[in-house]
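Entry: subunit A
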Amino acid sequence: MKKSRAPAITVAVLLVGGCVAPFAISSFHTFQLTQILIYAIALLGLNLLTGYSGQISLGHGAFYGIGAYAAAILLDHAWLPYWATIPVAGAVCFAVGFGFGLPALRLEGPYLALATFALAIATPQILKHDALEKWTGGVQGILLDKPEPPGLLAGPLDADQWLYFLCLVFVVVSYVIGWNLVRGRTGRALIAIRDQPIAAAAMGIDTALYKSTTFGLSAMYTGVAGALGALLTGFVSPDSFTILVSINFLVGVVVGGMASILGNLFGALFIVIVPNIASDISESAPWAIYGALLILIMILMPRGFAGMVRAVAARRG
Partner candidate 1 sequence: MEGFLHQLLLGLASGSIYGGVALALVMIFKATHHVNFAQGELAMFTTYISWSLIQAGAPYWVAFALTLGGAFLLGSLIQVAIVRRVQHAPVLTVVIVFIGLLIILNSLAGWLFGHTTIDFPSPFPADAWYGSAYFSPHEVGMTVVTLATLALVYAFFRYTRLGLAMRAAALNPASSRLVGIRVDRMLALGWGFASLLGAVAGMMAAPIVFLEPNMMVGILVYAFAAALLGGIENPWGAPIGGFIVGVMENLAGAYVVGTQIKLAVALFIIVAVLVFKPSGLFGRRSVVRV
Partner candidate 2 sequence: MSAILELRRVDASYGPVAVLQSIDLTVEKGEVVALLGANGAGKTTTLRAVSNMMVRTGGEIRLADQRIDGLATERIARLGVAHVPEGRGTFEALTVEENLQLGSYVRRDRDVGRDLARVYGYFSVLAERRRQQAGTLSGGEQQMLAIARALMLRPRLLLLDEPSFGLAPLVVQKIFGILGAINRDATRAPACCWSSRTPGSPSSWPGTPLSSRPGGWS
C-alpha cells in the first residue's frame, strides 16, 4: 500500500500556519479562528457518531450547551480554575451521552434522529427552568471573565491569543486521541458494528456497550468544545444553544466530509465563514443564499469536501 506523504505535509503546514496566524491577524480574526478551532473539536465529536458509527444526531447542540454550562457554573462559583473546568465538562458530557445512548441505541435512522432532536429541544428548556435558576442563572445566563494568560506568557500574548493557543492545544490533543481511537481496535469494532451489526455481535463484540460508549465519547468531545466556547464568548445563556446549533454541526460534518480530519477542519471553517459571506451577498435574504449554497455544494460534492479530495486523489493515483 503506497503511503502518500501529502496528508502529513498538509497537517504540518496547517500546524505551522496555525501557530503563526494569531500574530499576523487582527483580534477579531483571531476570535474567528478560535471559534473555528472550537467547532473543529465539536465536529470531531459528532463525526465519531455519524461517520464511524453510522448513526445520526440532531442533538449535539445539547452536549455543546451542557459542556458550556458545566464550565460556566464551575467557574461562576469559583470552584475550579478555568483550565480545570474543561475536562470536567467533558466528563459530565460523557456521562450524559452514555446515559442517553443506553436507551436510545435501540432506535435507528429517523427514530434516533427524533430522539436526539428531543434532547436538543429539551435542553434549553431545562436550562431556563426556574427550579435550576440558582445554578444556571435562568434566562439571563451567566457571565464569565476572559481567562488571562499565565504569568510567564502574559508579556508576549494577549488574552485572545492565549485562548487561541489553548484551543489549538486541545484540538491537537483531541485529534491525536481521536485518530488513535479510530485506527485501533475500538475503531475497527465501531466500523464492524456500523457495517454488519449482526456479524459483529456474533463475533462477540458487545454492541450495546460500544454504541453507548461511542455516544459518550462523542458527547464528551462536543462538551469540551462547549466549555471552550463558553470561555471564548464570555457568557452562556439558554437561547445560545437552540436546535440551530445542532443543525449547524450536522451541516459542518456533512459538508466537510465524514470520517476525515481534513473534512472536519473544512466543515468548521464552512459553518463559521459562509454565513458571513451569505450576508455580504444579500442583505435582505441571506439565509436563502446560504440554503442555496448548501444545496449546490451537496449536489457538486455529495461526500463533502473530504470526499471530493479523495475522489480527485483516486483519479490521479
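Candidate entries met the following condition: all candidates are chains of the complex that A comes from, given by their letters.
Please note the rule applied: contacts are C-beta pairs under 8 Å (C-beta built on N, C-alpha and C of every residue); 3 or more make two chains touch, one makes a residue touch a chain; residues count from 1.
Bear in mind the structure is a predicted one, so any value in this text is a computation, not a measurement.
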item: Selected partner (touches subunit A in the complex), from 1 or 2; value: 1
item: Interfacial residue positions of subunit A with respect to candidate 1 in the complex; value: 50, 56, 103-104, 106-111, 113-115, 117-118, 121-122, 125-126, 128-129, 198-199, 247, 250-251, 253-255, 258, 284-288, 290-295, 298-299, 302-304
